[in-house]
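Other chains dropped; remaining ones untouched in position.
Chain IDs A and B follow the sequence of writing; residue 1 opens each chain.
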Amino acid sequence: MKGNRRSEMSVTEMFSYIQGFLSADQDVREDIRKVVQNLEQTAREILTLLQSVHQPSGFKEIPSKCAKARELFSTVRTQMAELKTKFPVEQYYRFHEHWRFVLQRLAFLAAFVVYLENETLVTREEVAQILGIEVVREKGFHLDVEDFLAGVLIMASELSRLAVNSVTAGDYSRPLRISNFINELDSGFRLLNLKNDPLRKRYDGLKYDVKKIEEVVYDVSIRGLAKEPESGGDK
Amino acid sequence: AAQERDVHANPSSAVIAAFKVFQQELDSRHDKYERLVKISRDITIESKRAIFLLHRVINVPNAEGVLKEAEGKLDGVRQKIGQIAEELRGEDIYQFHRAFTPGIQEYVEAVSFLHYIRHRSLISLEEINARLVFMNTENSDPKGSAEAPPSGALVLTFQVTPADYLLGVADLTGELMRLCIGSVGNGDIDTPFQLSQFLRQIHDGFSYIGNTGPYEVSKKLHTLRQSLGKVEDACYTLRVRGSEIPKHMLADVFCSRTTHMDTEEGVV
């Protein structure tokens, strides 16, 4: 009987304890959501900036646009720094869904800037550095490898657009360079065993990007445009 | 162009080298996930069997024997949880949480059911977690781990999350309802009233948490409410039925009930 009364206490107490935990959890999520909204805002700004490379006039301005983007990434780093303060670092995957989307977008933007700058594939380390985060989970807030890969795949589809638009802008050699680059990427992705998840779906899209770029290269080459020195490209 | 491209499959390429690293990372992650799923399935099955075993407590003479046997089964389950802890050593447990959450919930259900039968109270999250401390080697004695964990790198712990705890307790209520109906059928008239009180407390606890908990809890709330209703109905029937006891039999009934209680208490 006494035991019963004691346990009655403990049930209520137990639920209060759990409720405390749940409240704290909601607060953390609320905080994260706010920072993530800011990150999304910055990401949209960087994207708008980089979109201009698709404009005929935009090709010459690539270096300056990249420089400006690099500046905006410092805002990203500040916001990332703030995000890290919102939750215990070892619980990264508990809240992963909140920032997964924006992190993939930012990885894409970093990869895109690096590509525009020197036409190489960004490394995971570089992206992490540009975003002010870690590569290795043990070291802190990090860039999950699947998010890095998703970012790279978004870039691939942006590059197929770029191949199309660079021809419109009169730069006939860029498509071939993009083609080589994207083929190497494709070879890389073929090494991976993906699950039936969003990344797999995105990777299926890569095949279409490769195909589209191949078509552009073909169009350019049957017209003999690739060989003549072009004026629109900058490399 | 085709020839050019083949070069890119060149294994010396930096890109290819990087992707080989990714391949390994993804494969080992996926493999680990798969191993965890398998352990979780084992945990689920063994926990369910422990629960079935515990329901036998009602109508066997040797309740303590059954409890011991169930305790033994759960020791086995804890060893499996130890394997999970081993797999998760140094990992972020939330990364693989989906792989093992069903098993852990079932374990919470089983261990809290055993606890209720023994102590007529709700096991706490701390009490559950206190028994999930493991020696590093797989063959270590799990009994020892329930005591103060020896310091040093040899100790591994597993932390049940509050959400898994809640979900396990929500399922516990279904087993308690079965226990209650079974008790009535076996002529035990105290347990149902105790259980209805206890279930009402848990129900009120879940009402208090309401929709602030994880989504799956809200789904289980309906079942919980049904279980409570069944238990309340059972108590109601006992009460209505008891109202007809002829005066001269009252003492009789009261006596036998007390005896019954004593026996049970003695056993625990």
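Keep this in mind: a contact is a pair of C-beta atoms (placed from the backbone, for glycine too) under 8 Å apart; a residue touches a chain by one contact, two chains touch by 3 or more.
On a predicted model such as this, the values are computed, not experimentally measured, just so you know.
Asker: How is the whole complex made up, in copies of each labelled chain?
Answerer: A x6, B x2
Quick note on the criterion: only the chains that are shown with their structure count from here on.
Asker: Between subunit A and subunit B, what is the separation of their C-alpha centroids in Å?
Answerer: Centres of subunit A and subunit B (C-alpha means) sit 40 Å apart.
Asker: Taking the complex as given, what residues does subunit A use to touch subunit B?
Answerer: 3-4, 6-8, 10-12, 14-19, 21-23, 26, 90-94, 96, 121, 123-124, 137-138, 145-146, 149, 176, 179-180, 183-185, 187-189, 191-195, 214, 217, 221
Asker: What does subunit B use to touch subunit A in their complex?
Answerer: Those residues of subunit B that touch subunit A are 1, 4-5, 8-9, 13-16, 18-20, 22-23, 25-27, 30, 90, 92, 94-95, 97, 119-122, 124-125, 162, 165-166, 194, 197-198, 201-202, 204-206, 208-209, 212-213.
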